[in-house]
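Before I ask anything, let me first share the structure, which is written out below as structure tokens.
Just one protein chain is left out here, and the rest sit where they should.
Here is chain A:
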Amino acid sequence: MSLLELDGVKVHFPIKKGVLVDRTVGHVYAVDGVSLKVEAGETYGLVGESGCGKTTLGRSVLRLVDITEGSVVLDGTDLAKLPGEEMRRFRRRLQMVFQDPLGSLNPRQNIESILSEGMIAHGIGKDQEERREKIKAILDKVGLPSNALARYPHEFSGGQRQRIGIARALVLEPDVIICDEPVSALDVSVQAQVINLLEELQQELGLTYLVIAHDLAVVRHISDTIGVMYLGSLVEEAPSDALYAEPKHPYTKALMSAVPVPDPEVEDKRERILLTGDLPSPANPPSGCRFHTRCPWAQAERCATERPQLRDVGGGHRVACHYAEDIASGKLSLNQGEIVSATREGVDDNPETDTPAEDTPAEDAPAKVPAQAEKPAKDAPVAEADKASDADKASEAEKPAKADKPAQAEKPADGDKASEAEKPAKAEKPAEAEKVTKADEAV
């Protein structure tokens, strides 16, 4: 049995109107029927864009918001039905790390006071002396100096504050830690420190995490299982690697394709699925499949009328789409939205462009000369030479890969040449480049 099980959890917030009497005129369907299981010692990552209900779901597990329907079972106890005082005691086993490290720490309490508050509430430790010893041990674990005890939150940097937030959760020795956007407020270099810390602590203490984040790359890095949310419900759930290898739901596909990868080599080969429009209002969600209004593969029947349920498509991969198999096999074609290349067309430093040019010097040489002359004189010749040598290295390393994709090697080259030749006539450039690309794709 799983440590934490959510079954059909719904959280609906009433929309009220009226001056004297509050009439409920509708509901915001923040979380609308989510079922998931978190195994002990694992990390479950919940991703989705703002407004998809992921934070509300996290808070509902702790009963920080009331659950409208459904059950949250931790270790055999249904939290949704626990009376207040019992729930309060149960919270020792469920702790939360919040997004905003400064906003979630009382600026007037020192660190010792912040960290011992929870311990006092749950009766951990006989006296302050014992609690202080324990806090010191935890501070050491999260990488803070023990002289931090007497200091106040404003004296720490963002990354250190988040460590305090993690320490506050840890002192209660919880079974499950819910991390709501644990790193999104931090700078990239500090993000990595906190991510590593979370992973180390998990290995050392056998913690179970429910990580809520909008950053797919972060979630993919730390999660064993990932659930993708859209407008209050899970649209796909799979082991981390399987989800990355083959996203099956159209929304997941679009989401993954939209995340930029910090590597030009990868970006040049990637394509983005552009969705049309914005997230619909959760107060008035679309009928049928919640995603059908923006789905590039939406079909006339079923999608708008029948709400797809999560179904297993093999290997623990669950997806809520009527046509997941047809989309995967390419039977259905795009009927809205578009697929674009991840890299800008006119970007002018593609080393691959020079490789084919060297193979066929006679025809290409004249075309290249004016292009080079246009560049600032200082870096032109050397940069060219260097690019060429780089390209050589790259092509040597990639020779087997390239052999079976000759079209790809040629594509950027032709596109680039075409655009360079026509630099003065800028208006025509993109159209021309597109033509060339298309022609190559046809080949």
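Here is the rule we go by: a contact is a pair of C-beta atoms (placed from the backbone, for glycine too) under 8 Å apart; a residue touches a chain by one contact, two chains touch by 3 or more; residues count from 1.
Quick note on the criterion: contacts and distances are computed from a predicted model.
Novice: Can you tell which of "ABC transporter ATP-binding protein", "Rod shape-determining protein MreD", "Heterotetrameric sarcosine oxidase alpha subunit" or "Intermembrane phospholipid transport system permease protein MlaE" UniProt lists for the chain that's not drawn?
Specialist: Record says "ABC transporter ATP-binding protein".
Novice: Touching the left-out chain: which of A:Ala40, A:Leu82, A:Ile124 or A:Val190?
Specialist: A:Val190
Novice: Could you tell me which of A:Leu216, A:Leu234, A:Cys303 or A:Ala320 touches the chain that is not displayed?
Specialist: Checking each option in A:Leu216, A:Leu234, A:Cys303 or A:Ala320, the one touching the absent chain turns out to be A:Leu216.
Novice: Thinking of the whole complex, not just what is shown, which of A:Ala169, A:Leu255, A:Cys303 or A:Ala324 touches the missing chain?
Specialist: A:Leu255
Novice: Can you name the residues of chain A that touch the chain not displayed here?
Specialist: 49-50, 157-160, 187-193, 195-196, 199, 214-218, 220-222, 240-241, 244, 254-267, 272, 274-275, 277-279, 340, 342-351, 376, 378-379, 382-383, 386, 390, 397-398, 401, 426-427, 429-430
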